[in-house]
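The next block holds one structure in the form of structure tokens; read it before the comments.
Removed from the display is one protein chain of the complex; every other protein chain stays in position.
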Amino acid sequence: MAKLRGRGYASVNYPTGMNLGGDPSQALIHATTTGTFVVSLSSVDLGQGLKTVVAQCAAETLGLPMENILVDTADTDTGPHCMGTFASRGTHRVGNAVIMAAAEAREVMLAVAAEELEVDAGDLETDGTGYIQVKGAEEKRVHITDLALAAHFTHGRTISGRGIFLKEKNDPVPETGEMDPDSCQAHACTVAVVEVDDETGVVEVLEMHNAYEIGRALNPAMVAQQVEGGAWMGMSHALFESTEPYYPTRDHGPGDFNEYLMPGPADIPMYHNAILERPAGNGPFGAKGIGEMTANAPIPAIANAIFDACGVRLDTMPFTPERVLRGLDELRGNHH
Amino acid sequence: MASQVVNLRVNERSREFLAAPGTSLLSSLRDALGLMAAKRGCAQGSCGTCTVLLDGRPVMSCLVAVETVDGASVRTLEGVARDGELDEVQAAFLEGFATQCGFCTAGMIMSAEALLDRNPDPTREDVVEAISGNVCRCTGYGPIVDAILDAAARRRP
């Protein structure tokens, strides 16, 4: 009886967006009297951090600090249309729409600042702390709060912008499957190290090494959240999860978290993650969507590591102790 | 059976309300007292999102019939911040990116508070055990365990 160690590999790509029916999202942005920019959306944050990342996109494009951005979502009376949060589309579609809206608002902001400062708009820049200033003559400047007030009460201008991103409809050719369903592809390679107990059939994942190429890490801490949370879900899918453990029969379906098993905090491996950036031409600041794909490579990496450890090829998910033991029995010639 | 008056000391305040027999502590907190931090994730004691401190001990409030704890002291996440300042656990969760969707967070923090109250210097294993009844589907647990260890370090003099 022994604990057998093995290493397995998997490399994958993943599409950003899935949009054969046409896939738009919109954003509206406007400045309040005191220079806060409200980003109006109907997009949904499932916990992946969309509200934060679109605020970063708005701040970067406007050239203003994060504190000047508010994200107002998701009310269908006040927020413009969004297809929804799925298919790793949120950051890409909504991010692009927000950038477009913010760029239009920035143009108005600079035009009003040019009137206020009596200079040419082309000579203005933002300093990132809240000032709009003349390039090369930074003492000639106006703060966004004063500028927004002036826009409202002196110039009669709305500092606002509209944005939309549309991935156009594309019908697959039924004979060949020719189609253009996505916007870009992110990439990952996972190496899993496992230990298989050849007496109990229990598989323990000891290490997961994940190399990702994601276009642009808009917020590296939230990228880490996706990579690690997804790796955990992949490990959970691989080793534990099913609503129908005796598929295709429907017997013994779990009804709660006592029966539907997932790894707990004691079961997490050591993670080693690396991020590469190859910006996508159509992504917001080059970003690709990675919310979904982080659960994918761990599953085959674990299957391949189990084979490496004990010679059992598991072609059926999940890789339960029962399946491991049956495989070991077969290798030992113990057919039941 | 008739409803009865229940008295609880919730987050240092005396609260009195009517509860029908069998009403859970979770429902009482949410529906009678308007304290929404504790969440209903399963209503059957399998997820830990409704964890609160009952006389200092962590309980899944969905499993506690409120009339059986008349007179008890209850602490919820609403009562953790002091004068509007985050306590160490809250600050460590916030700065450590230990939240994603946030639905399990209240239960996680209350389990952590209970642990640190009785064991100010926990090991990683102690932390793992303390949150073993709390389900998180987003984070993979690592940042949560790290945040609780960080909170312990922040709290040490």
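The letters A and B name the chains in turn, as written, and every chain counts its residues from 1.
The rule we apply is simple: contacts are C-beta pairs under 8 Å (C-beta built on N, C-alpha and C of every residue); 3 or more make two chains touch, one makes a residue touch a chain.
Quick note on the criterion: contacts and distances are computed from a predicted model.
> Not counting the visible chains, the remaining one has a UniProt entry; which protein name from "BFD-like [2Fe-2S] binding domain-containing protein", "3-isopropylmalate dehydratase large subunit", "Membrane transport protein MMPL domain-containing protein" or "Dehydrogenase" does it give?
Per the UniProt record, the undisplayed chain of the complex is "Dehydrogenase".
> Report, in label order, the displayed chains that the undisplayed chain touches.
Listed by label, the shown chains it touches are A, B.
> Can you say which of A:G201, A:P265 or A:G291 touches the chain missing from this structure?
A:G291
> Of A:V38, A:A103 or A:A211, which sits in contact with the chain we cannot see?
Checking each option in A:V38, A:A103 or A:A211, the one touching the absent chain turns out to be A:A211.
> Of A:T32, A:T145 or A:N219, which residue touches the hidden chain?
Counting the whole complex, the residue in contact with the absent chain is A:N219.
> Where does subunit B touch the missing chain, residue by residue?
Listed in rising order, the touching residues are 30-31, 34, 36-44, 46-47, 49, 76-78, 80-81, 86, 90-97, 99-106, 109, 135-138, 142-143, 146, 150.
> List the subunit A residues touching the unshown chain?
7-15, 18, 20-22, 41-47, 49, 51-52, 55-57, 59-60, 63, 65-66, 71, 73-77, 79, 81-87, 128, 172, 174-182, 184-185, 187-191, 209-213, 215-224, 227-228, 230, 233, 237, 241-245, 247-250, 253-257, 260, 262, 272-281, 285, 291-293, 295-297, 299-301, 303-304, 307, 313, 315-318
In the analysis below, only the chains that are shown with their structure count from here on.
> Would you mind writing out the residues of subunit A in touch with subunit B in their complex?
Against subunit B, the touching part of subunit A is residues 46-49, 221-222, 224-225, 228-233, 256-258, 262, 264-266, 268, 271.
> Over in the complex, which subunit B residues touch subunit A? Could you list them?
Residue positions touching the partner: 42, 44, 46-47, 97, 100-103, 125, 127-129, 131-132, 135, 137-145.
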